[in-house]
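Note that one protein chain is taken out, while the other chains of the complex remain in position.
So that you can tell them apart, the chains are marked A, B and C in the order they are listed, and the count of residues begins at 1 in each.
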Amino acid sequence: AQPRRWPLEKHEYKRYGRQLIMPEVGLHGQLRLKNARVLIVGVGGLGCPAAAYLAGAGVGTLGLMDGDTVEESNLHRQIAHSTARVDMNKTQSAMEYLQSLNPHVNYNRHEFHLTPQKAIQIFEQYDLVLDCTDHPTSRYLISDACILTGKTLVSASALKTEGQLIVLNNPPRPPGDALGGPCYRCIFPKPPPAESVLSCGEGGILGPVVGVMGVLQALEAIKVLTARAQRPANGGDWSTNGATSEAAPKATLLMFSTYNTPQFRSVRLRSRRADCAACSAQSTISRQSLTSGSLDYVAFCGATAPINLL
Amino acid sequence: AQPRRWPLEKHEYKRYGRQLIMPEVGLHGQLRLKNARVLIVGVGGLGCPAAAYLAGAGVGTLGLMDGDTVEESNLHRQIAHSTARVDMNKTQSAMEYLQSLNPHVNYNRHEFHLTPQKAIQIFEQYDLVLDCTDHPTSRYLISDACILTGKTLVSASALKTEGQLIVLNNPPRPPGDALGGPCYRCIFPKPPPAESVLSCGEGGILGPVVGVMGVLQALEAIKVLTARAQRPANGGDWSTNGATSEAAPKATLLMFSTYNTPQFRSVRLRSRRADCAACSAQSTISRQSLTSGSLDYVAFCGATAPINLL
Amino acid sequence: MAARKSSQSHSGGLELLFSNQRKHKVSIPSTSDATTGQPSNVAFLIKWLCDNLMRDPRKEMFVLDDTARPGILVLINDADWELEGEEKYELQAGDEVVFVSTLHGG
Partner (left out) sequence: MAARKSSQSHSGGLELLFSNQRKHKVSIPSTSDATTGQPSNVAFLIKWLCDNLMRDPRKEMFVLDDTARPGILVLINDADWELEGEEKYELQAGDEVVFVSTLHGG
C-alpha cells in the first residue's frame, strides 16, 4: 500500500528538526522556507554568512549574484570562500561551500554585477532580496528594483567597527500604496557626497562585525518568510501583512558599534515618503527606465572613485 | 643584502590588510592575535561561527574541544560541518573547514568532552577561553578552571529564539583580588533546578540566533586580545587591564531576542562576589579539587537528564 | 490604596509561565502592609506576580524560598538587582523589572 504522503521528506524532518519543533517556524514555516526563493546580491562579508544560514535553514532556492573573484584579503571575513579558491568567481566559490553544507537547496549563480538593465528580470525570479553589496549605487538600484517587482528587501552594511541593518518595502506594496513599508529612497532621498563614501577596502573592516550583520540578515529573511501572513501563490500583492493595524508601517534601523555601550541600538525611522521618487504615487522610476538603461545610478551617486576622506 | 625583517610575513599583510589598517587593530593588534592561543570548548552552533571568524582574523593557535560527532540535525546551524562529514568527530570536521579558510593557523584538536581532571592542564595551554557548550555543568566547570588558570572567559548561550553573551574574569585576576572581573559563580551562585534546563535538542533553536551569538563571541575575543593592555609574555598576572579606574569591574550581559523590540539589550551586572566559591578570598575550589575529581559538577547541577518542562 | 505602576517583562522562556506574554504592565499596591505602611519592594512584587499573574501551577519554576529561583536574573531598570538592594529595593512608579532565565544551549 502507498504510504500517506508527508509534506516533507524524511531527511528534512531530521535536518530541520531543531527549528521545526519551534512554534515560530513549525511545519508551515518550514514549508514556506522550502518554497521560498531568496536572492543574495553580493557574496562578500555580508553575503557569505547570510547564505550559510539561509542554506542551512532550508530555503528552497538561493540565488547568488557577484561578478568579483575571491581575493586573499577577503578571507578574514568572507567565510564561505577558501584559500584554494582564490581567483575563482565568488558565486562559484560560495556554491562549493554551500553545496557541502546543504545539498538539498537549489543554487542559482548570477556570475556578474547587477545592472539596471538586468535587475527587473532577475528579481522577478525571487521572493525576497538581500542587499549585501558595498556601494550607494547598488543600494539605490536594488531598492528601486525591489519596489518595481514587489519584493521585501533586507539591507545591511558594515564598515570598520560598525554595522547597520534595515528591512525595507516590508510589507511590499505597489508604488503609491501607503501601507507598504518605506524604501531606501524614503530614508535617503539624496545620495551622500561621493567623497564621504568609504568601502571596506579603504576604511577597513573587522570580520565579525560584518559577520554579525550578515547573520542578522539571514534571521530577518527567515522572519519575513515564516511570518503568519498569507502570501498569494504567484507573487502578486499581499492581501494581509500580519500587521494588526492599518497604519503606515515604519522601518526600524538596527545599529551596531563594537566599542560603544550599548553595542546595539534600534531606532524608529519613517514610513513611506509621499513624494518618494520610487515608491510614491508620484514615482518617476519605472520598469522601462531601468530596463532601457536611461537611469544612470553612477551619475546620480556622483564620482565613482571614492576619495579617502571620512 | 638581507632585507630588513618585517614583523609579519608578506602574505599576512595581504590576508589581514582590511583589519590591519584600522587603528583598533593595527600591526600591534595583529601581532597580538598571531601570538594568541584561544580555546573553543564546544564546536556546535556557537563554536562553529566563533572558530570561523577567529581563524579568519589570524589567531595564532586555535584549540577545538568536542567529543561529539556531527549529526544531520546539526547542519542547519553548525556551519563549519558538512553533509559529507556526518558521523565524523566535530573537531575533525571543523578543522577541515578551518584549514581551507586559513591554513596559517595552528589548530589543536581535543577530541573529547571536558572533564574536571583535564581542565587545568588544557586551559594552561591557552590565553583565552570561549564557552560554546550547552549545559550548566560545563559552564560552571569552565568558569572555575578559567579562574584557577587566570584566563578571561567569553561565554555565550542560545535557545529557541534567544541568546545571551557575557565576558567573565575580565580582567583575569587571582581569587580574592577584587580588581578581577566576576566569574560565572558570582552571577549564578546556585545552579538552576535541573528540570528548568532545556537543551537546543529539546527546546529547538533558530540557526542565525546561535550564529549571531557565536560571531559576537569571536568579536569579544578579538577585543580582549587586541586591547591596549600589557600582558606579560608568559601568562602570569596582568599588570594593567586597560581600565582607567581601580574600581571593581562589573560584567555586562548582552541579551538577544529575535521577536522583541528592541532585539538587543545590554544590562549591567555585578562585580566579584565577596563570598564567591571560586574567585573570592574564601574560595573553596582549588586546582587540587578539580584535578583529583573530588568536585562533582553533575551532582552540583542536579539530575543529568533534563526534563522537558520550561 | 494608591497603585504603583511597574512594567515587567520575561525572557529566556519565563513568558511561558505567564500566559505566554512577554511584557506586562502591572499596578501593585504602593504599600505591602497597610498597618505598617511598608512601601512595596521587589520581594512583594515577586509574591504578587505569583498570586495574581502566574497562570502556570509550577510556582517552583519561578520562586524558591520566597525569592526568584536560581538561574533567574532580576533586572531593575537594566541593572542587576544586586546593584539596587535586591529584594529590598522599593519600587518607584514606572520602574521596569525584567526577569531573565539563563539560557544554557549552544
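In this section, a contact is a pair of C-beta atoms (placed from the backbone, for glycine too) under 8 Å apart; a residue touches a chain by one contact, two chains touch by 3 or more.
From a predicted model like this one, the values you see are computed outputs, not experimental measurements.
Considering the complete complex, the chain that is not shown touches A.
When the full complex is taken into account, the listed residue touching the unshown chain is A:I205, out of A:I205, A:L219 or A:A277. Contact with the chain that does not appear here is found for just one residue of A:T83, A:Q99 or A:S257, A:S257. Note that of A:A156, A:A278 or A:L295, the residue touching the chain absent from this view is A:A156. Within the complete assembly, A:T133 is the residue of A:Q30, A:N102, A:T133 or A:N170 that touches the hidden chain. Interface with the hidden chain, as seen from chain A, comprises residues 42, 44-47, 131-136, 139, 156-160, 162-164, 187-193, 195-200, 203, 205, 210, 250, 253, 255, 257, 260, 265-270, 309-310.
Here, only the chains that are shown with their structure count from here on.
With centres set at the average Cα position, the gap from chain A to chain C is 40 Å.
For this pair, chain A with chain B, the centres built from the Cα atoms lie 30 Å apart. For chain B, the set of residues that touch two or more other chains comprises 160, 200, 203, 205, 265-266.
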